[in-house]
Every structure is written in C-alpha cells, then in structure tokens.
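Here's a structure for you.
Excluded from the complex is one protein chain; the other protein chains are retained at their positions.
Entry: chain A
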Amino acid sequence: MTSAIELEDVVKEYHAHGELVRAVKGVSLDIEEGEFFSLLGPSGCGKTTTMRMIAGFEAPSKGLVKLHGQDVTNVPPNKRDVNMVFQSYALFPHMSVWDNVAFGLKQRKTPQEEIRRRVGEILEIVDLVGREKRRPREMSGGQQQRVALARALVNRPRALLLDEPLGALDLKLRQAMQIELKRIQREVGITFVYVTHDQSEALTMSDRIAVMNDGLVEQLGGPREIYERPATPFVAGFIGTSNLLTGTASAGELKIGDGRVLVPGRDGEVTVTVRPEKITIGTDAPESGLSALAGTVSEVVYLGTYNSYAVRLADGAEMTVFQQNAHDATATAERGDSVWLSWQAQHSYVIGS
C-alpha cells in the first residue's frame, strides 16, 4: 500500500488575544491509498486544524505534509490534488447545482464536452439527476450535502477531506448518509479523510481511526481495536461507555473492597477498563474464576433493547452495567438492591498494555 497522505510531526501554533495557542502539538499520520480514515475527537482537539493543514488552508508551524510522497507543506490549496467537503457545505449560492459541480473542472480548463460528461456522471452517483438547474437554497439539507460531495468528487481528487459533513442533518438522514458515503467511497475508490466528534459515526464507516485529544493523537487503529483495547483512559472514556478501575495489583489480582479484578500476570499500579455490556449483574457471589465486585444499585434506566444500571461500589466508585432485555423483560435488580458484578478475566483490559 502506498501512502496517500503523510503528516510528519506537524505542529500548529498561533497567537490569539496575545496568547500562544497550540492547536496541534505534533501529529504524525500515514493515511493509506483508498482508506476511509477518521480523525475523531471532542471539539477543540485539533482535528479540524489538522485537516485544514492537509487541505492547505493552514500552514503548519512545524513539520511536513506530504501527498503521495510529495512535500506540499508550502503548496497553496488550489494546487493540491485534494478536495474538501465543508461543514457548512459552502455551496456557491449564486450558481445552479450544475455550475457548482462544474466549478472545479472549469478552473482546470477542462474541455466543455468532458465537463458535461463528468458532471452528468457524478450527479448520477449522488442521485441528483434532474435537479441541475436548482439553486442550493431551493434544496433540502441532504440534497445540499450531496451537491457538496459531487462538487468535490467530480475533480477525481487523490483524497477527499470531509469536515463533519453530516453534522447539520437529523438523525435518520445522518444514518442514511453514513451508508451512502461508505457506498460512494467504495464506488469511486478515493481516500476519504473524515473529521467527526461522533464516535458511532467513526466506528460505523472507518477503516482506521485516529482518536485525538488536546492537539495529539491518543490512539490510532481500526474501530474494533480502539473500542476493545483503548490505549489511554481518554480513549476508553470517549469511545462508548467504559468503567475505569485503578489500583495496585498483586499476584494478578486487583482488590477492591470485598471484590477482585483479575489481571493475569500483572503487578503494581494498573488502570483497568471494562465495557458495561461485558458485566453480568446478580445477587449471589460469583464463582472464583471471574472478576467480581459488590455494590448497591443506585439507578436503573430502561433503554428499550437493554437496561442500564448504575452500581455504587463500597469505595464510592460508580460502575455502569448494560443488561440486554433478551427473554425476561423485568429488571434483574432494583434500586437499593445489593448486587454482585462479575465478568470474565479476558474482558478486563489493562490500559496501555
């Protein structure tokens, strides 16, 4: 696999109101050809700044940006072979759909005949045939979104950058567009770099995800890896829900009150994470081969396909447990009940291992 986009220790600093702001503190990435790559993180983590440096709207303070092995750090955006889909879509309001989509090809002095053919083709892919003469504001959010996508894709860029493109859509439409985006990406085979703060969106669509926090990449990996084996407490907390347990382990066991967390082969200070859906809730003390903690149910929330329990441990820490509503619709425990939580050793993941 060749690299489509490489970032080498990229830093972005700027002054705002007399203060030095370090938006990106040293990010290195290697995004492969044809990959659906997501930059995921909370707002202000530097993900959008990172993307804008790839597009060429911001110049890095330090470091290199390479597209297909070529250093483009100082190349202006109009000379970079990447295109961007903006969060606000940024469709030209005074132009028709057709003129919006043809804009990039016209700048490159593409022959009329080819413009006609390629714009027609891409409008077919995004399902907008028959709406060529519309103005952007006469269209729904989902349609505008697809115009923005077509306007970028028609240029056949080596990579497409998408800045939270589904943020303005309602939930149903967003889910439909997620599938649609993935389909289009497979169809055109272009590298997609996707910026989002929505972890489920990133997990659904991405081949790989870089989780960013405070200007740095916390973890880089596939969706499953990031979910199952978070590298840092931040990733564990940001991706889905997880329970963090900290303490000193001895002989592969972390003692918490009357209970134990099995961490085979571990000694000393550890931070363990366990996902709420891996935990079983019960009234009897579990058998010895399992991790087990005692606590009191402080909250039960019915969420349709599952119940969410908040369980307070003896030391005051709160654990979240999801229990599927499979056969028995009644809750296994109620508020105030003393319960045992148990899970298999393999579901305790020691962060940073």
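Keep this in mind: a residue touches a chain if its C-beta (ideal position, glycine included) is under 8 Å from a C-beta of that chain, and two chains touch if they have at least 3 such contacts; residues count from 1.
Here is the rule we go by: contacts and distances are computed from a predicted model.
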| item | value |
| --- | --- |
| UniProt protein name of the chain not shown, from "Spore gernimation protein", "Spermidine/putrescine transport system permease protein", "Acyl-CoA dehydrogenase" or "Septum site-determining protein MinD" | "Spermidine/putrescine transport system permease protein" |
| Touch with the omitted chain, as defined above, among A:His94, A:Lys172 or A:Arg224 | A:His94 |
| Hidden partner chain, touching residue among A:Asn83, A:Gln185 or A:Gln323 | A:Asn83 |
| Hidden partner chain, touching residue among A:Leu7, A:Val24, A:Leu40 or A:Ala55 | A:Ala55 |
| In chain A, positions touching the absent partner | 55-57, 76-79, 82-84, 86-88, 90-94, 103-104, 107-108, 151-152, 155 |
